[in-house]
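On to chain A.
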Amino acid sequence: MLESLAISLVDAVPVLSGVPLWTITLLVMVVVAAAVLTFALTYSGLATYVERKVAGDIQARIGPNRVGPVGILQFLADGIKLLLKEDIIPAKADRFLFILAPYLVFIGSFAAFVVVPFGMGLIASDLNIGIYYVMAITSLVVVGVMLAGWASNNKWALLGGMRAAAQIVSYEIPVGMALIPAVLIAGSLSLQDIVRSQGGLFGIFGWNLFHNPFTFFSFFLYYVAALAETNRTPFDIPEAESELVSGYHVEYSGIRFAFFFLAEYGDMFVVSSLATACFLGGWHVPFLNAEALPAVWGNLFSLGVFLGKTLSLVVLMMWIRWTLPRLRVDQLMRMSWKYLVPLTFFNLLGVSLWLLLFQGRGVPQMIASLFG
Partner candidate 1 sequence: MEPKAIFEAVQATFGEAAVELQEEGFHPAFLVVSPEKVKEIGRFLRDDPAMKFDSLMCLSGVDYPDRFAVAYHLHSLAIGHRIGVKAYLPREAPSLPSVDDVWPAANFQEREAFDLYGIVFEGSWDLRRILLPEDWEGHPLRKDYKYPEFYHGIKV
Partner candidate 2 sequence: MKANAGALPTQEMLINMGPQHPSTHGVLRVILRTDGEVVVNAKPDVGYLHRALEKIGERVTYAQFMPFTDRLDYLASMNCNAAWAWTVEKLAGIEVPERAEYIRVIVCELNRISSHLIAFGSFTADMGAFTPFLYAIRERERINDLFEEICGNRLTYNYVRIGGVSADLPDRFLEKTKEFLDYFEPKVPEYNKLISYNKIFVHRLANVAVATPEDAVGYGLTGPNLRGSGVPFDLRRNEPYSVYPKIDFDVCVGTGERGTVGDCFDRYMVRINEMKESVKILRQAIAQIPDGPVMAKVSRVFKPPVGEVYFRAENPRGETGIYLVSDGTVNPYRLKIRAPSFVTMNIFEKITRGLMIADIVAVIGSFDIILPEIDR
């Protein structure tokens, strides 16, 4: 896709025809990567602000309101503060791993943005193994978190790292299993294909969410498991500030801490965007088909729709965080292995049987066919 973009660029600007195509492809790659990273970082920064405002609202207080209008620039101030802070590495820490860990977490979280289908044509790279790629690359986060816990040479951090590893590995299974129904329906692992498969029927009824009872259920299973995978309350036991002080990042300060922090918000976005793409129809909305619009407007419109849905899910996560208490570690494991894993397997079976029995048609389609 990037290559085709490069070819069209060469077509549009004749001067470039002398330059070898691979350089232009490389250039396009860098630009796209920069664009996605800029978006991801800006989003993460703003998300921290929104989180604090949401928390403020829920907790009957105001939240940040000093830097910039209604405090919106607070995240910049925080970022600068974290950049300027002393970078402390404990004397007994494993220096190399200690420094490496935040990068791994950051990469694991932000590399997933590559396959997020922001709009009709807006996707950094429409990999044909999109979902698989996300699952694989986000696993780097576990490695980073474990390294952080281990390298800090602090028992609380170690406990946090171990908890995180156990938790993320356990919840990877229900997350994956809950996403497979969408793959089955679309017949493709590419996120863009999955979104496309949910068009039609006034937009909303094409969504996988309403495809059949099993997919409906699957969405909620996914959301719960994903909440756990991002280490958010009520599943934030690896951090658990009231038990483990701060868990795996207790020894980190300054910008290294900021990496963990941003990665958390990046993760929230990634799992929410997967939910949007796989269950909530991606950039499809009722009554307006983005693909019928002129290319620029269509892309912008679909971008808006996609972000709207995804960010709503992100805000929902914040809402949950400030409402619920935390589970205990054994309860968390029990929930995954005794409830979520069997349920998602059962669900997967249900969806497969449904597709087999009704030749891939969903409930709305069948109702529509009743009325001709």
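By our rule, a residue touches a chain if its C-beta (ideal position, glycine included) is under 8 Å from a C-beta of that chain, and two chains touch if they have at least 3 such contacts; residues count from 1.
In picking the candidates, the idea was that all candidates are chains of the complex that A comes from, given by their letters.
Here the structure is a predicted model, which is why all the values come from computation and not from measurement.
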| note | For chain A, the touching partner in this complex, picked from 1 or 2, is candidate 2
| Which residues of chain A touch candidate 2 in the complex? | 55, 58-61, 155-156, 159, 163, 233-234, 236-237, 240-245, 322-331
